[in-house]
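What follows is a structure written as structure tokens; I'll ask about it next.
What you see is the complex with one protein chain gone and the rest in place.
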Amino acid sequence: MSARPDVVPVDVPWRRETASLGMWIFLATEVMFFGVLFLAYTHARLADPQGFAAASRLTHEWLGTINTAILLTSSLTMALAVRSGWAGHRALVIRLLWATAFLGAAFIAVKLVEYRLEWRDGLVPALHFTYSGPHARAVQAFFFLYFVMTGVHAVHLTIGVALVAWLALRDRDPSHPVRRRETAECLGLYWHFVDGIWIFLYPLIYLVELWR
Amino acid sequence: MNSPPPVRVYILTWLALMALLAATFTLAHFRLGAANTAVGLAIAAAKVALVGLFFMHLRRASALIAIFAVATLFWLAILFGLSGTDYATRRIAPAPWSAPEGH
Amino acid sequence: MSAAAIPVPTAPRESFLTEGYTIASWLTTRDHKRIAILYAIAITLFFFLGGAAAALIRIELVTPRGDLVTADTYNKLFTIHGVVMVWFFLIPSIPATLGNFLVPLMIGSREVAFPRLNLLSWYIYVLGGIFTVAMLVAGGVDTGWTFYTPFSTMFSNTHVVWAAAGVFIVGFSSILTGLNFIVTVHRMRAPGMTWFRLPLFVWALYATSLILVLATPVLAMTLTLIVIERVLHIGIFDPALGGDPLLFQHLFWFYSHPAVYIMVLPAMGVVSEMITCFARKRIFGYRFMAYAILGIAAFGFLVWGHHMFVSGQSVYAGMVFSMLSMMVAVPSAIKVFNWTATLYKGSIVFTAPMLYALGFVGLFTIGGMTGIYLATLAADVHLTDTYFVIAHFHSIMVGGSVMAYLGGIHYWWPKITGRRYSEAWGRVAAIVIFFGFNLTFFPQYLLGYLGMPRRYHEYAPDLQVLNVLSSGGASILAVGYLLPLLYLGWSLFKGPPAGPNPWNAKGLEWTTDSPPPKENFREPPLVTEPPYAYDPEHPER
Partner (left out) sequence: MNERAGWLLPAASDVAHRVDHVLFALFVVTGFTAIAIAFIVLVFCLRYRRGAKVDRSNAPANKRWLEYTWTFTPLAIFLGFFAWGAVVYAGFYGRARGAMPVFVVGKQWMWRLEHANGRREIDQLHLPLGQKVRLVLATEDVIHSFYVPAFRIKQDAVPGRYTELTFTPTRLGTYELHCTEYCGTDHARMGGRVFVMRPEDFARWLAEGGTRPTMAARGFEAFRRLGCSGCHDARSTVHAPDLTGIYHRIVHLQDGRTVVADEAYIRDSILLPKRDVVAGFEPIMPSFEGQASEADILDIIAWLKSTGPTEEK
């Protein structure tokens, strides 16, 4: 998504931030997009709170917590990459972008391990669901939502990793200015947004009645 | 938008985020009843606010962008709030029902 | 005609149309004006596809027995009619054609904010269209445009997944268009173009874009959940798993009620432009009109539950939604009254676009008022899911929005093509459409009150008279819709050159050539006066 500042005839104050405004609006659509899933979660959880607590105990809260830490850290590197761009440090930008992409990939790797464990435990609704303890219905609903929500999130993150890597490669080319780059800023916004979604998913998935 | 914010700000934000993560994980181990969820969500909101303000530079963004960010959350609240008027006041008598063959 | 005052216009030698003649030059263009024309072609095709389905529906309903098509075919017909007309015709109609063409011109910009995204949105639209047509060829879908679960997820044996995919995809084209307009209006206005100097058309498209951006994703995710539930046999709407079919309805209408305002706000914008121009008068209550547009867009999000009064939603929620529905009607009332007041002391000419505009005001008022019947809880219990509802929304969407769209096409036709069309034929078509419309849909109000349910291909024999009237009206309507195709097509090749401003209208788009040059304005415009600086005492100015 690139604005074309070259076609704008006069530079007047309100012409700034074109691409990032576009990005924020895009993020608004994303919020509504995920909002549906959060609403569905709320509905299903209120229908059977005990069931959701029981299901949450079947998740791997340590992996979830580690993953949260990874993702928060990746947000730091991403934000610093954008900042280094403003400051004009090309080498630093590239290194930070790679760090971000790496952390994102690490997150996905951990997530895959988790999925694998859930498959082993027969917690994958529709494909491999063998759980028959109490609240089986709610547990199934929980894991259905779990896979949809984390799955959609993981897709977003994968796209993010790909874009960050692409940007890191492109920035090696000195003909691309690192200073005034709306692309990097927008990508940063996207990355932080994906992080923000996870921040909400984390307590809703892993921490329900953890004291049990 | 003239000079970029100092690196310190970023590091402090990150530290705060990590601290909040630790807090939320720890608190979840105590039995607080309904407050468990409330605390979890409140901390999540605080984390997202930190990310938004410092990593996404909402603090330095134009009023317009801030308005869009807030409006989005408001619209989400509409979705939750008004469908809530139904769910909060509906009494359901469950009836037997089963999915058709093959489902 | 005011055009007589202008010396004998000649066509400009260069324009966005002469920039390239190859098909590739069109398919790779980033010029918002060319993209507008790409959209116009695509949605016209879809309009006639939806229209053909409507024709078959009306022919079937001539007799009370289901003798022309089978029940299943009929169900597929109204589904494809609804899906195509809503998502592939009416939602993109004004925004993606007139909006794309005019918004940059009206705000004095050379471009939209994201030209490449704009082209991408057209391709996404086409892709969604391909899915839908493929689905149709493969056998169609029979859920109704509302995709209610559990029918759509567990019981229908038709191509629900394809249909949902088509709508899902076209949704992203809407989102991109909306996003583009919002940023364009915020960031690309010419110097001096303050918010309260914007034409109401731009206000309307801005508000529409907000709805597109905030509501469409909800539909997208909801359809995704439908597809997952259908494919994997598990989901959150399945009552056997503790899910709730009503949750689907909440989510669907959270999108679809705002979507009806997506379909009418741009029409209101178009009509506002035409009424001021042909009454040679400033729009009455400009600021109230602008606020009303925003009010409709915002309040439109609060009323979706009025589609669910008998669905098993809680009684209290029904009351909340009923009351909010009454409030959203108020800004619409403001608009109707302001249009009326604009005529006062005007200097009115009855050109074809003006006839369409007046038709819009009348039919929108009737459609809106019957909306009030439906928003009244007790009345809706009787009227919901009958032909009264069908008549209500066709009044607004066909009598209102389609009228306004056609009016807008006529009004800006000289600007877009640089040629004039036959006014006489234009007026004839407008009048035929108006009469055809009334004959088609007034009987349906009565049918609804008498208790004829919608989505029925068979009905009680004593209702035949009204149904035959309605079908007769539909054939007149079809003629009315085919007419413009002919004389506008003729104008495209044989029409006399229009000159920059054949209507002697105000607004930046009329200050440049017809058709406009690629860069829109030969020199960057500077805005110094409020919109609609018309003077009824001197209509020639």
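Each chain gets a letter, A, B and C, in the order it is written, and its residues are counted from 1.
To be clear about the criterion, contacts are C-beta pairs under 8 Å (C-beta built on N, C-alpha and C of every residue); 3 or more make two chains touch, one makes a residue touch a chain.
Fair warning: this is a prediction, and the values are worked out from it, not measured in the lab.
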(message) Using the touch definition from the header, name the shown chains in contact with the chain that isn't displayed.
(response) A, B, C
(request) From the listed residues C:T10, C:T194 or C:T340, report the one that touches the chain absent from this view. (result) C:T340
(message) Among C:E19, C:E423, C:E458 or C:E519, exactly one should touch the missing chain; which is it?
(response) C:E458
(message) One chain is left out of this view; which of C:G20, C:P245, C:G472 or C:P496 touches it in the full complex?
(response) C:P245
(message) One chain isn't shown here. Among C:N100, C:T224 or C:T384, which residue touches it?
(response) C:T384
(request) List the residues of chain A that touch the chain left out of this view. (result) 47-48, 50, 133-134
(request) Over the whole complex, note the residues of chain C touching the chain we left out. (result) 66, 71-72, 74-75, 142-144, 146, 148, 150-151, 154-156, 239-240, 242, 244-246, 279-288, 309-312, 315, 318-319, 322-323, 326-327, 329-330, 333-334, 336-338, 340-341, 343-350, 358, 361-362, 365-366, 369-370, 372-373, 375-382, 384-386, 446, 449-451, 453-462, 536-537, 539
(request) For chain B, enumerate the residues touching the unshown chain of the complex. (result) 90-98, 100
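Quick note on the criterion: only the chains that are shown with their structure count from here on.
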(message) Count the C-beta contact pairs for A-C and for B-C, then tell me which is higher.
(response) A-C
(message) As a quick test, compute the distance in whole Å between the mean CA positions of chain A and chain B.
(response) 14
(message) Please tell me the distance, in whole Å, between the geometric centres of chain B and chain C computed from their C-alpha atoms.
(response) 36
(request) For chain C, jot down the residues that touch at least 2 other chains. (result) 186, 214, 218, 233, 247
(message) At least two partner chains per residue is the criterion; list those residues in chain B.
(response) 64, 72, 75, 79, 83, 87
(message) Going by the contact rule set out above, which residues of chain C touch chain B in the complex?
(response) 150, 154-155, 186, 214, 218, 233, 238-240, 246-247, 250, 254, 301-302, 304-305, 312-317, 320-321
(request) Quick one: which bits of chain C touch chain A in the complex? Just the residue numbers, please. (result) 109-111, 113-117, 175, 179-180, 182-183, 186-189, 191, 213-218, 220-222, 225, 228, 232-236, 241-244, 247, 251, 524
(request) Spell out the residues on chain B that touch chain C in their complex, using ranges where they run on. (result) 64, 72, 75, 78-79, 82-83, 85-91, 97-100, 102-103
